[in-house]
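Every protein chain of the complex appears in place save one, which is left out.
So, chain A:
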Amino acid sequence: MNWLIDFFGDAANWSGPDGIPLRVLEHLVFAGLSLLLAVVLAVPLGLWIGHTGKGAVLVVLSANAARALPTLGLLVLVVLLMGVGTIAPVLIPLVALAVPPILVNTYEGIRGVDPELRDAAYGMGLRGRQVLGGVLVPVALPLILLGMRTAAIQVVATATVAAYVGLGGLGRYIIDGLATKDYPRAIGGAVLVAALALAVQGLFALVQRISVSPGVSGRQRIR
């Protein structure tokens, strides 16, 4: 506990380029951009595959395989090949990390909608796209959001490794603290990342409560 006071109690840690506010901001930029890119890639693909049923096997297999890619390894490899310069090398491994849970959950969510519900929508005269947008997506939304939440938490937690190749973010405290045997710094950084991850979790719980239709959220899980 004294270590935490050492780190958080030091006014020098709260301002300047290595200050906590700026590091948190950097961390959020890495994580936010990666998540945004992953959503843009994975949600339309997942909707399309879930709706049409094309390429489903391929997606489920490759998504589970992509989970196995070690972020640290991808990161150092991409940086070695592309150089540091921009933040693009950080985004590639983080997007690779975020896409599988979003893609799988979107696909599973759409595919798992009660077929009777789907048929009823068609029977009411809705067309393919209207069925998708008006019925399937709202019903699948809890699962889709769950996928995004999982991805967001993993990205926030993993963005720490960016510091290993000399970039910013909260990982700086952890990597620098370890390198200089400054444990209060390393643990302080770890606590900040954990707090950020919990905040993201809370944020998603809120988004879910606001955006999911009450008729859908009444049931715990749609299978």
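Just so we're on the same page, a residue touches a chain if its C-beta (ideal position, glycine included) is under 8 Å from a C-beta of that chain, and two chains touch if they have at least 3 such contacts; residues count from 1.
In this section, contacts and distances are computed from a predicted model.
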**Complete:** Taking the list "Xanthine dehydrogenase, molybdenum binding subunit apoprotein", "Integral membrane protein", "Methane monooxygenase/ammonia monooxygenase subunit A" or "ABC transmembrane type-1 domain-containing protein", the UniProt entry for the undisplayed chain gives the protein name "ABC transmembrane type-1 domain-containing protein"
**Message:** So one chain is hidden, and I want to know which residue out of A:87, A:126 or A:191 touches that hidden chain in the complete assembly.
**Reply:** A:191
**Fill in**
Given A:16, A:70 or A:133, the residue that touches the chain left out of view is A:70
**Request:** Identify the residue among A:12, A:81 or A:210 that touches the chain left out of the display.
**Result:** A:81
**Request:** In the full complex, which bits of chain A touch the chain not displayed? Write them out.
**Result:** 64-65, 67-74, 76-77, 79-81, 153, 156-158, 160-161, 164-165, 171, 174-175, 178, 183, 186-187, 189-191, 193-194, 197-198, 200-201, 221, 223
